[in-house]
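Partial complex: the chains shown occupy the same locations as in the complete assembly.
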């Protein structure tokens, strides 16, 4: 199903009914509203104006649209931050981040919690039973614009309290962090300082705890909103719209509060954000890389425990990347179908109409700026709606053969302590995903500790801290398990595990890591044996009391195996990574299709989808029965057939 | 005529008379003094010491030199900023910019206006009727070192007042800026915040108004000085010395206060400042690019309504660029003649003698550091003076066949909202200028709304906001008009115009822009038809109800024409740009000379000048009668002949 984001407050009331009619006519069933409207709902403290939203909700509902209402906590109004400046966040350099855009609040402020609860209470009391309302969105894009963390006095105090709960006594904290090093010992929790603005790097354990603290705060803040919404609005589901490539907080924990996950899919904008090479950036500039959207779909299907939406789908060029090309014709349709193929329940475009004012005036909508005329993206959305109607209800997604374990705290750990400037966990995880997807396989994301039974192949690109649940899940895996570098290299207190890495995993792997090397660009270590290729960026020196499948030039183990568990002791270059995946799928006896760089497959129930990001066409397998498209799939086109 | 900048306060009084004699002897007629001398004129508050300057003025005048006196407001003394710290400016990060160099004041401070008026009053009362005095310079290089804007509380308050005058009511401001977006609505003008230090980008409309506000302040501050000077010093002209490649404020508005414009010409320093490629930087490192000085001469001839000086001419290496090479022999002479060819009344060197102390000790002068011995540049200046005497009085400049419309607010708009990281208006404008100059044509700069009648060809590289006067001037143009990308793409409130871009220009162009794409380096869109080449950086998607002369690969219009108005819908690469200029001059039936990259021509009255930036020699046309130089113009040499 299709949806759209709409801002009745942006347009004269007399246009609402026509907008709603046109939405319905083009095949849109859902509309999200309200998430930035605080200053219109509460003009001054306790001076509420719900009349306009009453009318907007009624107008939309009367047109047959199902409404998702956002809580407006991403945009605290001027009167609120003026009355309570302790709401404002601080950047890492100690500079306050002021009013004038959005997300100018810190999750550490108790005032902010109280005020957020107040407005959520009010809005949900007012609309919780509205007949047009089907669900809620909490806030908007937690963490966007680097807002997971804040570095002010409110944050210091809340962090100290969080530490008191975690460590109970200051001696325990000093011991856990190793504060004896450099005389960093604290006398009490009042002594806790922000882990920043130090002469040289602060203690990485402090920094990791600070990150975890902020991640916890977001999950708690979200739960606070969910509790109010559930109380005041029974029978409606709750979601949050996560932003892509933001791993600053643990999405799985927020997901635990929600009925379904959703995310905001800007495939082209992300090409500038992700650390692609310049060659790749130019290649995918106008279509996006074929794994960017898919990677997130699979991640959020997991965050939503099987249920997810795309809440904001890019419908044309955006305004916020360094360069903002126009998507190639067909891409809006392709992205929409691709989301559905990965299991999305609804794909909702951002936004109905391009605003001709303010920050996002260069961000496309389904309609041209200020007008009632469909844009290119709008016309593609309408075409997709027609095709969807033809194809009918899509079957449920099934469990995939491959699991990828994604671990947010590992992103924080490797960011705090990269040890080599280009050790980027998100990139490693993405490249493993890309390599397995090039073999035509579907992937489920699994959180650490999540059930891994039933997967033929479990990929763990890196998991630095392995708690008991995660260990047990890996022990219980009944398929092959592939562990990447640095796994098990820190204990729960961010120390090197006693007995050396991989710590608790060593019984599974039969290895011990005695040294690690980070390799500057241009350096590499050749790998030969069962695999060929090279280590780049990272290489471990390992003692193995188990089978060695591949080795470095000096004979040291590069790939080891103990029963069903493989360990790779480096960051693989493209050749080595592809070789590794080939070996794994053969061992796991998985049926694969070798795909070119620009084509991907995805199954949903008994349907198989092929997506062609171009530039060359691609031929579907012989003898299949097409439901959509033709046997020669053109660039920026897709095909669907029944398995 | 030639002049020189002189600092009597830097040298023992017994050297002044000899300095003055030597100036006269080498052919210098004008001397600028006093613009940094506040701490010597007012030792403490109200404790003035004019005696030394009395004697210096007399000494210079007695030697026959004509004096230009600068007001000393670029260098407020320590006692002043200590007594009134509200004078100090703030950078965009909220950091105060302190005492210890120059320009440490914000135009928003009322104290600063009062104190500036006080010292200008004092100095002009004292010297307004001095027989040696011929003119005044207000302040020094407004905006230099990023000082157009300041971001402190004084600025916030003054901005709020400026907005109150502009919008009258806060509802009008909220509507104009579209503050409903992200709940940014303000309750009153007291609510106005600085448009910076926000979580993500601030409202571009706010930012553009903030820029315009600061630009207005400079023009007003300058007018305040001019009013005092005119009152106290009748019969003397007033100028300001603008700094090259600083477009942060509207020079035309400051120019309206002045009797003539002047600018500070550092052709080699600017090579490091302008976004040239590295290949170009290396090629022109020791001569400068052959359009840098000329571009500014033509700009300031317009700012000065036909009258301009070079107030500071680079006489050798400077100290402030990233690298500071020695100019090739001959360049100081060439730059001097070139300024005169473009209509300069006086070329004044910075400075008489290289100071052996303080910030600019590595900045050359006409004399070696601390000495009475001419430097290389000094010897070239003396040679030029002799040649000037030989050639005699130069005729007046004439109207040129080509006009280039330059628009400061477009620089601000594209800086605030580049949409593609390399959309730089100053660069676009410079490249258009370069391309037409390569055809041997002279160019007048025209401000938006300025009279365009009589020009065979009018170039408008970009004009984002088109007000009524600008529109009328374009309608009235009787030559060909060439409009570049993004023209007409914002209304007066920085909104996308209703009916889409080019807004008010659409009747002239017959086009409508529905989408824009910014193209990252490496991407391009091929253009074919009447022109060949490629779009880089920027491409528009246009619907044309008029003639299409060239198109992109997908058939969309790249160049359109409606009657005398051409529209280019992209940023042209070098080939496309050259091709476009060729087409235009043919259409306009202009006589051209195809020049190599290193040679330029310029006419003044019936004289034709050729300037050769090297490295190869260039042959003048056959059959002409040379007034200066030889028919084979060597590298770093020039020739003059009569038309």
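Every chain is named by a letter (A and B) in the order it is written, and numbering of its residues begins at 1.
Heads up, the rule we're going with is that contacts are C-beta pairs under 8 Å (C-beta built on N, C-alpha and C of every residue); 3 or more make two chains touch, one makes a residue touch a chain.
Note that the coordinates shown come from a computational prediction; the quantities given were computed from them, not determined experimentally.
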item	value
Where 2 copies are displayed, count of copies in the complete assembly	3
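FYI, only the chains that are shown with their structure count from here on.
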item	value
Distance between chain centroids, defined by C-alpha means - chain A, chain B (Å)	48
Residues of chain B that touch chain A when the two form their complex	93-94, 177-187, 191, 193-195, 197-206, 417, 419-421, 493-498, 500, 514-520, 522-523, 539, 541
Parts of chain A lying in touch with chain B, wherever the complex brings them together	7, 9-10, 36-40, 44, 72, 75-79, 82, 89, 95-104, 144-145, 147, 272, 278, 281-282, 285-286, 316-317, 319, 322-326, 354-362, 364, 368-371, 375-376
